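Heads up, one of the protein chains got dropped from this complex, but the rest are sitting where they should.
Labels run A, B and C following the written order; every chain starts at residue 1.
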Amino acid sequence: MRPAAIIGTGQTDHGRCRDDVSQPELIREAANRALADADISPADVDAVVLANMEMFEGRALPELWVGEGAFANRKPCLKVATGGTSGTSSCIAGFHQAASGLFDVVLVIGFEKHSEGHTQTGMALTDPFWDRGVASGALGNFALSISQYMAERGVTREQAARVAVKSRRNAAMNPHAHLKDANATIEDVMSSRVLAHPVRLMDMCPQSDGAAAIVIASAEHAAKLCSRPAWIKAAATRHEQPYIGDIDRRLLTMRTLRDAAQSVYARTGIREPLKQLDVAEIYEPVTYAELAWYEVLGFCAEGEAGRLIEDGITEMGGELPVNPSGGVLCANPVGATGVIRVAEAAAQILRRAGAHQIDGARTALATGYGVYAWADALILGSTP
Amino acid sequence: MMREESIRIPFRFAAGRAGSRMLAALRDDKQILGSHCPVCVRTLAPARPFCPECGGENLKTVELGSGAVLVSWTDMPGRGLFALVRPDGADTAMIHKLLGQSGDFHIGARLRAVFAAERRGHIADLQGFEPDPGSAA
Amino acid sequence: MNERISVDVEMRQSWRYASGAAMERFCEGLRNKRIEALRCEGCGRRYLPPRPFCGNCHLHLSHWVPVAQEGVLEAWTVVCLPFLDGRTGTVRNGPYGMGLVRLDGADTTLNHYLAETDPSRLAVGLRVRAAWRDDLRGAIDDILHFEVMQ
Partner (left out) sequence: MRHQVIIAGLGDTESALEDSRSIPEMVLAAVQTALADAGIDYGAIDSVVTASVDLFDGITASNIAVTEVVGAVMKPETRISADGLAAIAHGACQIWSGAYETVLVVAHAKTSMARYQELTQWAMDPIHVQPLGVDFLTCAGLQARLLAHGDAGADRRWAQIAADRRGRASRPLAPASSVEEILASKPVALPLRQGMCAPMGDGACAIVLRGAATGAQGPVLRGIGYDLEPHALGDRDLTHWHGLERALQRACKTAELQRAYAHFDFAEPSCLFAHEEELFTAAVKLREDTEISADGGLLAACVPVVAGMSRLATATRQLRGAEDGGRRALVHGTWGPVAQGQVVAILEGTPL
């Protein structure tokens, strides 16, 4: 595998409804910030990769209209759409393109404007012969998985609430986050409105408008353009069988994420993730999922996730800070969400994470989650 | 086995900074707006946030004329006439509707904008373009 | 001037979907309250919904097995959030129960509505049974919902 690195990142200020800008204008906001961060001009960009779930905004081939917001006019431009993993998969696509020798600099941009459509409805346009008639979008699917997770591993509502509190507190240090609250309490979470038992409002990720971008350069250009690039050390994608009922105990086993993580760990010599990773930006669509992913990602043994959050291991000052940005629970523009994970992980290595910088971060994990069980995992590092 | 299934989902697209200016001017002033790019020295129709040539964002909003030149058109039976028209003062053409019969038009013909009586800040506030009777056919 | 204008449009589209041979047979069975799964000769997994191909073993599926109308509730929730149903353009209000049901004779689970909407009366492992509508049309919503068996 030929190396490539991230040399700049940029995000919009994510929010519930960014109706001050059109889709192309929203994308331009993130693109400008990423190019400024990388200290390059639009002319330096050789190719663009876009990520978006077009049915959420009622579009077909959205890159045709929004491409020029991403400086894609008269350049090579492709769009990746794989549900929640659209963002992380587009980063991996940009990585492969930059490493292919075809392009020196690739701009990857993910975006979503949930306020323009109906996301849960769009997600429910599943197999018309099977579950379209009984689909309830992401929320119902997560809630179903959680009942299994709670029954088998004994994880509690309070432990899940701790994840929401951590997330909102971290987000308070992140200027781009949609939901932030430095003073959120466990009681706030546990008394928030029930959306789908046992998921309460503050357990669930929001639907945000936003865009996020990263600039990936081939090895030669990365070294030239950036004094301390965030090298993409390994990346893996795993997809699953198509139906929600195909996958046994999804939240518990999540064999795709487990396998993707094991693959990138193996390629980067990581045997003890909790010790060897300095920071993780994981795609946790709901509080309970963050706990389940701790186990799947090997941060702890099965059934130990509750202890990890209770002991503060994954807090900002803990042994492995998880989602210093506030994570998906605090900003979720779906097509951008995976890009945000990679951008935040890269910003940690680039030492540009601002108030939520983890001191001395040298090795970072970013993950993506999509549809029922798709997964991406990437390891970023300070050396090639 | 075949089964027909339908969907009904509402969407709402933000026109954004440039688009909102454009649609508000159609509604309030029966005015078509363009954007002038000082780098490319070109006026683009309709108004937009970025220059498609240089990518620049420092565009100046300009008022275009309600007269226009027909650049191209097509006749879609049952659906009407669609056109590329270049409003006076612009260097590029925009897509809109033509009002009239196919035989009324030829490339290069002078047109004038027709506005709806009731306007709501929508591209259809401009109903389309019709032949300009003030110019020789 | 900072007016924010937006453009409203309703997507009204329809598509003609082909069921595929396996789903066609399955839907015909539903018309007679008959549920059948396809069993993979490689891994032995009995698939609902039936499909042409096992993604784990890369084998064509052709061995039909009968499935009961009752089974085990493997996962459950009670949804309270209103939901815009894209098929009708109308809102489905809560609360409504949903479950993943492993019907006796199948290895995958079926996601469907539950008649029960009281969380305190739902639990993983409960036995549930299909309740059918009167006018069977050969579609998965010929099953109205699943009822908890006493």
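The rule is simple: a residue touches a chain if its C-beta (ideal position, glycine included) is under 8 Å from a C-beta of that chain, and two chains touch if they have at least 3 such contacts.
Bear in mind that the values here come from a model prediction, so they are computed numbers and not experimental data.
A.B. asks: Give me the visible chains that the unshown chain touches, in label order.
C.D. replies: Per the touch rule above, the missing chain touches A, B, C.
A.B. asks: Out of B:Ala24, B:Met94 or B:Ala109, which touches the unshown chain?
C.D. replies: With B:Ala24, B:Met94 or B:Ala109 as choices, the missing chain is touched by B:Met94.
A.B. asks: Given that one chain is not shown, which residue among A:Gln11, A:Thr126 or A:Thr287 touches it?
C.D. replies: A:Thr126
A.B. asks: Taking the full complex into account, what residues of chain B touch the chain not shown?
C.D. replies: 2, 5, 7, 11, 13, 15-16, 19, 22-23, 44-46, 48, 52-53, 71-77, 79, 82-84, 86, 92-97, 102, 107, 122-124
A.B. asks: In terms of residues, what is the contact footprint of the unshown chain on chain A?
C.D. replies: 1-2, 22, 48, 53-55, 58-65, 67-68, 72-83, 89, 92-93, 95-97, 99-102, 122-128, 235-242, 255-256, 259, 370-371
A.B. asks: Residues on chain C that touch the omitted chain in the whole complex?
C.D. replies: 7, 9, 11, 13-21, 23, 51-56, 58
Throughout what follows, only the chains that are shown with their structure count from here on.
A.B. asks: Line, ring, star, complete or other: which describes how these chains touch one another?
C.D. replies: The chain contacts form a complete graph, every chain touching every other.
A.B. asks: Per the definition of touch at the top, where is the C-beta contact count highest among chain pairs?
C.D. replies: Top of the contact-pair ranking: A-C.
A.B. asks: Compute the distance, rounded to whole Å, between the mean C-alpha positions of chain A and chain C.
C.D. replies: Measuring from centre to centre gives 29 Å for this pair.
A.B. asks: Approximately how many whole Å separate the CA-defined centres of chain A and chain B?
C.D. replies: A distance of 39 Å separates the two centres.
A.B. asks: Averaged over CA atoms, how far is the centre of chain B from the centre of chain C? Could you give it in whole Å?
C.D. replies: Computed from C-alpha means, the inter-chain centre distance equals 47 Å.
A.B. asks: Where in chain A do residues touch two or more other chains at once?
C.D. replies: Where chain A meets two or more other chains at a single residue, that happens at 19-20, 58, 116, 118, 121-122, 125, 128-129, 132.
A.B. asks: Residues of chain B that contact two or more other chains, please.
C.D. replies: Each of 3, 5, 7, 9-15, 19 in chain B touches at least two other chains.
A.B. asks: Looking at the complex, which residues from chain A come into contact with chain C?
C.D. replies: 19-20, 58, 116, 118, 120-122, 124-125, 127-134, 136-137, 139-140, 143-148, 151, 193-199, 241-246
A.B. asks: Would you pull the chain A residues touching chain B in the complex into a rising list?
C.D. replies: Within the complex, chain A touches chain B at residues 18-25, 28, 42, 57-58, 68-69, 71, 73, 113, 115-118, 121-122, 125, 128-129, 132.
A.B. asks: Chain A touches which residues of chain C in the complex?
C.D. replies: Chain C residues touching chain A: 2, 4, 6, 9, 11, 15, 17, 19, 23, 27, 47-49, 55-56, 74-81, 83-87, 98-100, 108-113, 119, 123-125, 139-141.
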